[in-house]
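Every protein chain but one is kept in place in this view of the complex.
Right after this comes chain A.
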């Protein structure tokens, strides 16, 4: 039996965008603590327990789609890789799409053992190796200058020290190695965020964190540049998924292992508040067909570790022909 407290916790939500943090040292204690990483591992592990594997596979739709879109970006790189490190791979949404023509071996790296071992090796085309490790402390497991390519498909949004994590990724890459990433950011789940906030304010008189603060899309190229990557490509994509109601959305998020893991979150939400949020969600954002949309904004990023024999962008203003004449 759950007990429902009636007092109000007037917690102020942290700023929506994560501002740039300073990178003192690559392995220095993280200056920012927003997410409870231990809780996140538990949530992910639970989502892939034997009796929930079916549920977990059922909610692959979002990650599979984004992995597919990231693969398209990878195909633009005309290279053959001996190994690709898939950081925060989960069960291998991205790794499964790697063809043997371009990739010989993929190393899957995730903090959740259950999720990492959810799917059998037969589903992969390339050779697979699995490593359980902390994405925030990559250098503890992976040696410097050892990777030809690092990929991260939807795991960086749970990293506390994003500048530090990106710097570590750059460190493990060999010179002229490439990093490809996709992460949730920007307006992801803004409908759920605002509905819960409005419900909490109206019912209880205060707000508490339910949806993570998201990385601002504009900050990503600065972050990559600061971590020491060159030849940056950053683009944004949006996926809208329609659900019957807020409840199905929250259930799917839980099955994805994407439940709230903000430090200072409330362990429960009053059922009146939940019911209120569901009603607000429908009225504010619901479509005419009775469904409710959930927005996922994905930031794709590509960066290269500098190397002397790498093509460099020309000096600004050094062009001899005007683009206007050609077009």
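Everything below uses one rule, namely that a residue touches a chain if its C-beta (ideal position, glycine included) is under 8 Å from a C-beta of that chain, and two chains touch if they have at least 3 such contacts; residues count from 1.
Keep this in mind: contacts and distances are computed from a predicted model.
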{"item": "Omitted chain, identified by the protein name its UniProt record gives, among \"Exosome non-catalytic core subunit rrp46\", \"CHCH domain-containing protein\", \"Ribosomal RNA-processing protein 41\" or \"WGS project CCBQ000000000 data, contig 00107\"", "value": "\"CHCH domain-containing protein\""}
{"item": "Touch criterion as defined above, residue of A:205, A:225 or A:287 at the omitted chain", "value": "A:205"}
{"item": "Among A:42, A:132, A:174 or A:241, residue touching the chain not depicted", "value": "A:241"}
{"item": "Residue in contact with the excluded chain [from A:174, A:232 or A:275]", "value": "A:275"}
{"item": "Residues of chain A (touch criterion as defined above) contacting the omitted chain", "value": "4, 55, 58, 61, 198, 201-205, 241-245, 247-248, 251-252, 255, 271-272, 274-276, 278-280, 282-284"}
